[in-house]
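Here the complex is missing a single protein chain, while all its other protein chains stay put.
By written order: A and B. Residues from 1 in each chain.
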């Protein structure tokens, strides 16, 4: 773990020099778990008890948080504790262990493949014919890159990633262990006796600066391409069907599923375990709540939630009414009785 | 990419010869994306704007679609545009890149394993003792086949597939990258202090012509076998628990989950992210809508939907009523006020 002094930390965050500036700090932790050599942070008064007892060397405190007058902690006030933590993590981050420059002797590189300078190719990697591996690309142990694949500069593929044939990755793409790109899209036609496979002859095109988690499946298109826009970030265990088009800068949270030919605009957020029906279009800057199932197009800048997904405000209204439904059933029965009584006595 | 002339295409689809029959076509694309060397298709009037501006060499048009009188495109009228596209995709499909005949020197083949003629075994494949690999089987790089496994003729297992010990695959089974067959079923008993593993000593038996997507998990049975019926097709990231019996010709869409001992009849369709409770039986030709959770047996030829799943018609009725529920709450309150007023004035 790398180490910084409190003075160095203050400089990194554009803060005035703190007292005890030479004190070394080797990491960040929660108030409860931090050791005397770690920094911690306080973003809300909810954690003041932990603040009182923390062993942390110093605490980054969000400016609006009211500290007890008599505290004796070394504190650094910041505008945004989350942002400050993120910046410091960049400095504390240990380097990712990578294969050495060049290729491991056990890697299989087809004669027709081209590997650019700076590439690091680990044990048991497979690179198929006619594939082009960009500069400084890291292929960790056991990665499979099929034939006629293009991988842009500075990409990193973690162990066990599979990139099937004819796929294109932009630059600076990160794909975590166990993800699979280019499986045939799921398409069959019934011929009266059996399901007959519809060939899936398209590809997958991934833009620059995309990051893809573990065990993600992105299917190849029936024809043309399944596309992931630049800067989009995809969490683990996500399913992306054939001919899906994901716009730039989207966030797709774990276990979400996008059926065939779904289109996401720019900056769309899909919550965990959300599901999008085939051919649905979701507009720019829209968001789908976790566990929702979207069966119809969503306008730009709209939040939807529920199963089936509705505009979020309507969904909340229905949920509130549903909480009252059991009582409503009773109330209506009593109303009926009162009314019947009234009609009788009239 | 393979190339066909328009005349050849017309012949394949049993259509009259078109004008410009020698024009070469090298693929299929959407109207918007097709180049001058590609074919496109029009199945509905919804896309007439794209039809007007497409660069496609020719367009397959569904017979009932009304084209503008003055269009100048080269069109081929067909009864079913989807079917015509599927047939042409079979001709345009490039061959899947495969390892050469025989076995790569880096493959580990146990001495007691038998490999039939025509097999193609890629780098770093593992085949355990007493396993039998059928004719023309393709094991792509990094496939793991445990001990005492039987793989029928003409199967293809993509990179990283794991087949644990004592499993049987029929003929022409396709398993896409990253799927795992034969993990122990999830079963424990609580002995008062801890969960004690219940041994899972059964197997998995996969029928002929089954296709399994990527990152699918099919657990081995507690005893006897987890079974996947012939001709069934399974999408990515599906979970199939121990002792499940899936009938023939089923379709199981991405991220569906079948708990232990579920039974599916013949021709059942499970939508994406659907979940089936353990021991539930779903009858022949029934269908479960996406995102549904099935907790009770389903009769044959029945569509169910919702969480919990209900007959689809009932589910739709409840959803329609739920849309009106917030207003209903208000209406009942007003009714009560009116009634109270009436009783007071009586």
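Here, a contact is a pair of C-beta atoms (placed from the backbone, for glycine too) under 8 Å apart; a residue touches a chain by one contact, two chains touch by 3 or more.
Just so we're clear, the structure is a prediction, and the values are computed from it rather than from any experiment.
Only one residue from A:18, A:43 or A:254 touches the chain missing from this view: A:254.
Take subunit A: the residues that touch the chain left off the picture are 27-30, 33, 82-83, 86, 89-90, 92-94, 96-97, 104, 106, 122-124, 140-142, 158-160, 176-178, 209, 211, 213-215, 231, 233, 235-237, 249, 251, 253-255, 272-273, 290-291, 307, 319, 322-323, 325-326, 328-329, 332, 335-336, 339, 342-343, 346. Contact residues of subunit B toward the unshown chain are 106, 108, 124, 126, 128-129, 142, 144, 146-148, 160, 162, 164-166, 178, 180, 183-184, 186, 188-189, 194-201, 215, 217, 219, 222-224, 237, 239, 241, 255, 257, 259, 273, 275, 277, 293, 307-308, 317-318, 320-322, 324-325, 328, 331-332, 335, 338-339, 342, 345-346.
In the analysis below, only the chains that are shown with their structure count from here on.
Averaged C-alpha coordinates give centres for subunit A and subunit B that are 25 Å from one another.
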